[in-house]
Structure formats: C-alpha cells, structure tokens
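Have a look at the structure that comes next, please.
As you look at this complex, bear in mind that one protein chain is not there, while each of the others sits in place.
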Amino acid sequence: MSVYKISDEKFNEIRNEILATWPTGKDIDFEEAIKYQQVIPESKNFAVAMKKAAEEKRTLLQPRAGVALVPEHITLLKYLETEGEADLLPTTIDAYTRLNRYENAAEGVEKSLNARTSLLNGFPAVNHGLAGCRMVTEAVKSPIQVRHGTPDARLLAEITLAGGFTSFEGGGISYNIPYAKKVPLQKSIDDWKYVDRLVGKYEERGIHINREPFGPLTGTLVPPCVSHVVAIVEGILALRQGVKSITLGYGQGGNLVQDVSAILSLKALAHEYFEREGFNEYDLTTVFHQWMGGFPPDEAKAFAVISLGATVAVLSGADKVIVKTPHEAKGIPTKEANAQGIKATRQAVNMLRDQRFPVSEEQNIETEQIKKEVRSLMDAIYRLGEGDIEKGVVAAVEAGALDVPFAPAVCNHGKILPMRDNNGYIRIFNKGNMALSDEIMAYHREKLEERAKVEGRNVCFQMVTDDIYAISKGALVGRPR
Amino acid sequence: MSVYKISDEKFNEIRNEILATWPTGKDIDFEEAIKYQQVIPESKNFAVAMKKAAEEKRTLLQPRAGVALVPEHITLLKYLETEGEADLLPTTIDAYTRLNRYENAAEGVEKSLNARTSLLNGFPAVNHGLAGCRMVTEAVKSPIQVRHGTPDARLLAEITLAGGFTSFEGGGISYNIPYAKKVPLQKSIDDWKYVDRLVGKYEERGIHINREPFGPLTGTLVPPCVSHVVAIVEGILALRQGVKSITLGYGQGGNLVQDVSAILSLKALAHEYFEREGFNEYDLTTVFHQWMGGFPPDEAKAFAVISLGATVAVLSGADKVIVKTPHEAKGIPTKEANAQGIKATRQAVNMLRDQRFPVSEEQNIETEQIKKEVRSLMDAIYRLGEGDIEKGVVAAVEAGALDVPFAPAVCNHGKILPMRDNNGYIRIFNKGNMALSDEIMAYHREKLEERAKVEGRNVCFQMVTDDIYAISKGALVGRPR
Amino acid sequence: MSTPYNIVLGVIGSDCHSVGNKILEAYFTENGFNVTNLGVMVSQEEFIAAAIETGAKAILVSSLYGHGEIDCAGLREKCIEKGLEDIILYVGGNLVVGKVPFEQVVEKFQKMGFDRVFSNEGSLDEEAELLRKDIQERLK
Partner (left out) sequence: MSTPYNIVLGVIGSDCHSVGNKILEAYFTENGFNVTNLGVMVSQEEFIAAAIETGAKAILVSSLYGHGEIDCAGLREKCIEKGLEDIILYVGGNLVVGKVPFEQVVEKFQKMGFDRVFSNEGSLDEEAELLRKDIQERLK
C-alpha cells in the first residue's frame, strides 16, 4: 500500500509551502499539535464516537453551523449541544475560506464585527488560526468536525486538526465537482492526498481522526450509484494515505426503499472494494443526509421533510444523520431554528430507534440494482485507470464515464440527466457517457416509461425540472400541473 | 336485516321526546332537512369524498377544530380550508354538549362572549341550533363532519344533520367507554342505534351521510385487536340501521409494521364480518389517527410526531388521516398552529403518495396475528350473544372479555394492561378476562420477555407507566432511566 | 414515612381524561399517601364530601379538557362553607383553553384559592415532596 503514500520528504516540502500561504500558518507545529491532541478526552474524539455508535446501533445527530466570529460561534455550538441535544458538533466553514480567499474572509470578519452580525456564511477557521480554533474546540463537550467544501483544504486541515478538531469532511472529488468551477480534478485529488496523509500521520502517532467524504454531491437527484462510486473511491484514496476511520455518506433521495437500499449497499460495497484494494484495518461507518435539495419555504412543511429524513436515517441503520433546519429554504438558520431541526430529528430517531425498515422484495431488488450499477462504474474506472483507481477516476470523470448531475465544475461532463420514476425512485433518463450497460439503462427506461404513461406525457426534460422543484413545492415526483 | 331496525313508530316516539329536551330541538323538521340536504353540492358530501379518496388511492387530511361562537368557528374553519389546505373539515363539539349539559354550554357561550375568547373546548352545536349549524356548513367549501364524544348524541345528530353536516363520528361503544363514567353500555348502544337509524333514514331518501366509529378509544397503548373489534361491531350496528358509508379508524400505535398491519387487517376483517352478517352494499373506508396519547410539549418534537403519523398513514394506504397540532400537549390549538399541523402532514403525505410500505415477512406475521386476536374476541362476542353481536358485545364488555385499557367508564372491566415489546409493538401484559387464547398470550408474553431481558428488569407495571410517558418524553419504548 | 396522609384525588367537571388520574393514584399510593380516588367527572360537591368523610389533608384536582376555569371557580369558597378552612387545594393538568403562558394560569388559579398550580410537565417526585411539606406546614 505504501507505494501510494506521499513520502515524508514530499509531504514536508508541501507543508512548508502551504503554511506560508497565510500568516496563521506559521503557528503550526506538528509535534506540538500531537501533544495537544493527546490530551483531548476520548469522549470528544469523533472517530471513537462513530465507532461506538456503530457498535451500539445508534444513529448520532449532527447539525451544520458556523458564523464569522469566535465568541458567537462558541455560543452557537454550546446552544446546539445543550438546548439542541446534538450528539456531534460541526464547524461549517465560510465560502471564501473554501476557495482560499482569506483576504475576502478577513473583510467578512471585519464587516461582521461592525454590523454586529455574521455576514459570512460560515466560520473562517484559517483566519482565526490555531488560537481561535482551540478556543472553539475547548469550549464544547462533544466531538467536533470541520465541514466545508474546499477543493484545496491543506492549510485548513493543518490549522483545524492542530486546533483540536477530530474529524474532517471532504475529498478530492466530492469537494471539487459540486463546489468548484475551474479546479482540475487531478489537482484537487492531489491536494486531498495531502490532507489524508496528514490524517494518516496523526493516526500513526495514535491520534484518531475521522474522515468523511461528502456524500450528497450536488444534493439534487443524484442517483445512488454516482455518489456511491465517489464515496468508495475517496474512501480508498484516504485509506492509501493511512486514514483509519471513514464515514461514507449518502443524501436522502426521497423513495424510502431506495434510500434504505442505498445505505445498505453503500456499506456492503465499500467493504468489498476496500478489501479488494487490500485494506482490512479500518472503521467504516455511514452517514445519512436529510434532504439536500431545495426545501419548502414554509416551516411546518420543512419540519415534515426533516422528520422524514430522520425516519429514513434511523430505519436504514445509518450511524449518523446530518440535520437540516426549518429555515433551510431561506437562509443560514438562527441557533433556535437549528436546535428545532435537531429536536424534531431527535424525536423521530428516538421513537424509531428500536425499529428497522423490514426487508422486502422491493428492497432486495433495489439493493442488487444499485450494486450492479456501482460495479459497472467501478469496472470502468479500473479499466480506464489500468487497474489504478486514482488514475481511473480522473479519466472516468474526464470521459464522462462517471458524471455528476447539475454540477458547476467544468471538469465534470454534465450530460447525465436523472429523473424520478412513478414511485419516486431516482432513475437515469440520459446517461451521457456513463459506463452503465444497456441492460441497466433498459431497466431505468422501463421505470421511467411507467411514469410517463401515468402522466400522459413523454419522458422529457420538463420532468427533470418538475422533479427539481417538487419537494420545495410539496411533493416528491414533479407531476404535470 | 330489517329485524334489527328501529321501527318508524318507535323512532318517532323517541324523536318527539328528544327534540323536546332543548329549545333548539323544536326547529327540526325531517322533510325540510331532506330538502336542505338535497341541494348541498356533491363536492361537499363527506360520503362521496371518502369513496372517491379510496378509488383514487389518496389520503385525505382532516384537522380537529371547534370554538364556542359561530362567527369565530367559521373564521377558524375557513382558515383551515384555505391557509391550512385541509381536504375535510371538522366541527369538534365541546365537552358540556357531549354530556348533554346544554345549560353549562350556554353559560360557556355567555362567558366566551364576555371574555372575547373561546372558553369552551368545542362548538356547542345544540345550543347554536339549526340556524347556527347552517351558517357554519354554508360558509365552507369542503365536506364537514361532526366530531365529538357523546354517549347520547341523538339531539346533536338531529340538529347537525338537518344543519347540513354530512358525516357524524362516534358509536355506542367508542363514545361511551373512553368518554363517559356512568353510562350503561346498553343505554349508549340504544341511543346510537337511533343516530344510525336517523342516518339510515337520510340514506333511504338518497342523502349520503358518512358514519365514523371512533377508532382510537383512549388513545393510550390500545392493542389493535381491541379497537378493531369495537370498530367492526359498531360498523355492523350501523349497517343494521341502514347506514351505507362507513369509515373505520385506528390510532397510531408507534411501531410502523404494526400500524401498517393494523390498517390492512382492519379493512380485511371488516369486510369479512360485514359479509358474515349479510351486508354487501356499503362503502368501507379507513382513517388513521396521528398519535393520540400524550404529546411532547416542545413544538419541534411535536412536528416529528405529526410527520411520523402522516408517514404511516399514507404508507399504510389509509383513506383519511386525522391531524394533530404542535400545540397538542398544551391546549386547544390556535388556528395557526392547527394549520401548521395540516401543512406538515400535507408535505409528508404528498412526498409519499406514490409509495406504499413494502410487504415484508414481519408485516405478514403481524397482520395474521391481529386477525387471529380479533377472531378470538369476535368468537367470544358471538358466543356470549348467542349469535347476536349487540347482545354479545354488551355481555363481553361486562365480563371483561373485551376490555379497553385506561378507560374511565365503570361499565368497562379495566383489567387489561398493555405494554410495548422490545421493538415498540403494543402487546398485552395482563389480559384480565379478555377472550384471548393461551397461544395468543404466550406469543405476547414471549415478546415482552424479550424486552425485559434487554432492559434487565422483570416484566412489570412500571413498564406500562414508562410506556405511557414515553412519547411525550421523546421515545417510544419507555426504557428504565 | 410515618402515618400516611389522607388525600382526595379526582378529575373535575365533565372531564373524561382518565389516564393521568390512574397514574396519579398509583404514584401517590406508592409514595405513602392514603389516596381516595374519585376518578373522572367529579363535581365540587363530591370532592368536598369525600374530603370530609376521609378527613383528607388535601384535595388534588385535575382538569385536562380546558374547562378548568369554569369548573374550579368557587371550590375554595365551598370548602370554607363546609368547614374545610385549612384544606390544601392543588390543581394540575391543562387548566385553561389553549396554549397560555403558565404564569398567567398560575395567577388565575391562585386567585381562585388554590395553594399550588401545576402544568402537565411537572415531575411527580417534586409534586409529592411539595405536598408532604405543605401538609406538614399546615399541621404545625
């Protein structure tokens, strides 16, 4: 395996370069960071918490949250922890930091200070530096994770991990294609190898750091096979750099059977491919994201979407659920709205914690279908990479053999068109160049024709648009008006 | 069948007596009422709406609502119809009227007028009389039903049906045992025969009036077999008097599989026994009540309970769902809170309307189990009644062969103790005198022992108390603290 | 726990909510009180008659269904009339119609002469503790 690992020499070279890109970088000292992490109590370690959740078959609750200034951010997190009863805490990073625009972020901090309210859509961790991060991680009792969307997160990782965070979201594909425009895929993958290697170095020193590829991608009609492949590939890339604790994610699609099948198949497939790549020692857990697409503006309706997501999360046996809020359609939530989302989720999760979605014929069919599709895409990746997954995924994305719907990145093909079938399953209407067999596509087509027949219209692009709006307008399948 | 029907002579005798019990009774003239009902548009007929829902496989939404004064009640209903997007409207009757205490209700109206807010927990339809009821039913566009809890509802039925309502909830058992203290069961059954006969008379004149036995009973850990038997018996008693449109109800128990199995078995069993009693021409539909026990006071958590109820309602294929509100734990909801409950329900129902709970092994087992239990109880009723269901049910309740948990009525045995098993199914811990076979009880016991083992305590009364509090404290199964 | 105090329990008016009442009976009995439970739909007269008959130190009135204001008015006066000047009156449940700030509810019922007013969110342990203290206080 070590053939894939970034060498120490190379690593240190990059490190010196990276730490110099913003003044706060100079405070980072790896040995000091190890010592700092060593005294963080186990109850605050994210990797440990995820492993325990899986063992105890519990579904942990985690919100998203981040504001511009340190004291306000601490107040927010403490509120979510006590009043909101969150199990795991986040620190969501602002969009300037995500694009390494630390000057813009600094300006945002400044303006927020003057406006006495956060004008940034997240916490600018790089600008606040080691001291700021440590104030945050020390102020809370729960494990805490960095959540962002950063194609080049090397400096962010250095600062936040040294700052006491014990989990880091993202990956070279999942934090490029949905989040960036012009970043070449090989570039983001290389930069994320650094992040994973950094985590590997912590692991080598006995510090467990959880890594979580971003499952939902664009959050909009993403077929399970697409996000599964990205998750599995990013998992392998992380394992190659020495990562040990991996949480793979999936964003709620809307059909209960498909969603449950997705979580089940994700776990099974990941083990299959991780082992195929020669990995045996790792902790694999899953995370279910409540509905990631457009939300209904009405708060009562938003609560229903949140509760339904919570329901599927727990019934599928996901180890963690990422919680939305009743403000989702409108803007960054207040701390109260954020806590409301967690409370609704808590109620649903606790009411259902002793239940699982019963195994059915439909579920077996869909689980097998997803597996077939993922294998078809993975085969193409191995083929295009001549056996190597990294080379393969870059080539596959370039060729459109793997294609993420509605994504902003120019490196992405963008020809795939997904659409719901008559029961709300996400199917593929136009595969673009996706490496899916005729047999697979015939199945999708058949399912879509069923819907077209019911709606008395042909399978058409309008259906895609209707489906995108559907949940925010109060339905799942976008029926003609 | 006609042997069971109240004779016209007898009916008219009672009618004269009943209409004289409160001044507003004298305005009732059946022929005039028929003429009035004849011009109500079909789109406002409840029986037609229920039949259509079943045909179109839709789940209709209905809130509960009622305030003391006519204009305020109209404002409330219109709000629920437009802003709340309710499909069906209610008029919930106040508790004094339910006990025929029209003087107290008059006092409540008076005090409400002075206080400029409703001091009654419902709409006192008898006091407002024909004119008041017609103002209400004419003001709205949707089918509208009387919802109450009245052991002797004869005058209420006369006034409200003549007043333009097209559905009437209740029954001789379901509106006695959970709602009254000292009313003998034979008395309430006789009085409800009058109500059903009145509905039958409307049907004979071509006016469809929907009848809905009250499914949830005490709303607290009611095993499906208990409420199913009451529903089926009341259905038969109604059919005997000429009722044609019947909606049988069930209150959410909390375990998804049990709830879905309950709706499925309720429909199948009702057809089975209705046919056994010689009835073939009737419209049978089902109604699912969102959680009827103690609610969590926190509104976000209440939304989760509401959404979960909506989810099960639609996945089970129930034709109607009765909606709770985020104010449930605290008091009669404002119109806004009431609309919020409907909106959350609407979102969940619409998102899931193209899905059904997939058939599973667990579901088949539970459906068969419920059927077995219901048949065991029905057998006892037939046996005790020497073939007659009415005589049998009175004897069965007296003997405790049929027993409703936690009920206030002294005519009810009150020895049955239900309790949740380890997966949240409602099982029977102590059957009292219930006519359930040893085989059935052995199954329940086995399931409860499973839970006891997990919790490290013996099956005990404390579990019952813990289960009663569970949902309001954020769980389903009341685990030891 | 010394000799158990006699208390009277019931749900006032035309109120049929029996679940909480059954729990209160079980709880207070288990916690060393001598409970006379009148069940649901209890009139003011029935409460007073039972209190006199059992020599109760306290009457615990429940009202869930919203008509508490109407049903409870005058209970204290009637108690005094019947010679129960010192009896402790507790009331709890969903006392008024609608979701009203609890302070307002407390004020309303204290004015009516209730010694303590409870919502449906209280802890039974604390409530029993208060009752025991209040009774001991009165007995001094």
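Should a chain be cited, it is by its letter among A, B and C, assigned in written order, with residues numbered from 1 in that chain.
Following the convention adopted for this analysis, a residue touches a chain if its C-beta (ideal position, glycine included) is under 8 Å from a C-beta of that chain, and two chains touch if they have at least 3 such contacts.
None of these values were measured; they are calculated from a predicted model.
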{"item": "Omitted chain's touching partners, listed by label", "value": "A"}
{"item": "Selected residue (touches chain absent from view) among A:R15, A:H73 or A:R98", "value": "A:R98"}
{"item": "Of A:A180, A:L248 or A:V477, the one touching the omitted chain in the full complex", "value": "A:A180"}
{"item": "Among A:K10, A:R276, A:K330 or A:K415, residue touching the chain not depicted", "value": "A:K330"}
{"item": "Identified contact with the non-displayed chain, of A:R58, A:K78 or A:K111", "value": "A:K111"}
{"item": "Touch list for subunit A against the chain that is not drawn", "value": "95-96, 98-99, 101, 104, 107-108, 111, 117-121, 149, 178-182, 218, 220, 293-294, 297, 327, 329-334, 337, 406-408, 461, 465, 468"}
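The working rule: only the chains that are shown with their structure count from here on.
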{"item": "Farthest-lying chain, centroid of Cα atoms versus that of subunit A", "value": "C"}
{"item": "Computed distance of Cα centres, subunit C from subunit A, in Å", "value": "54"}
{"item": "Where subunit A and subunit B are represented by their mean Cα positions, the distance between them in whole Å", "value": "45"}
{"item": "Mean-CA-position distance for subunit C and subunit B (Å)", "value": "30"}
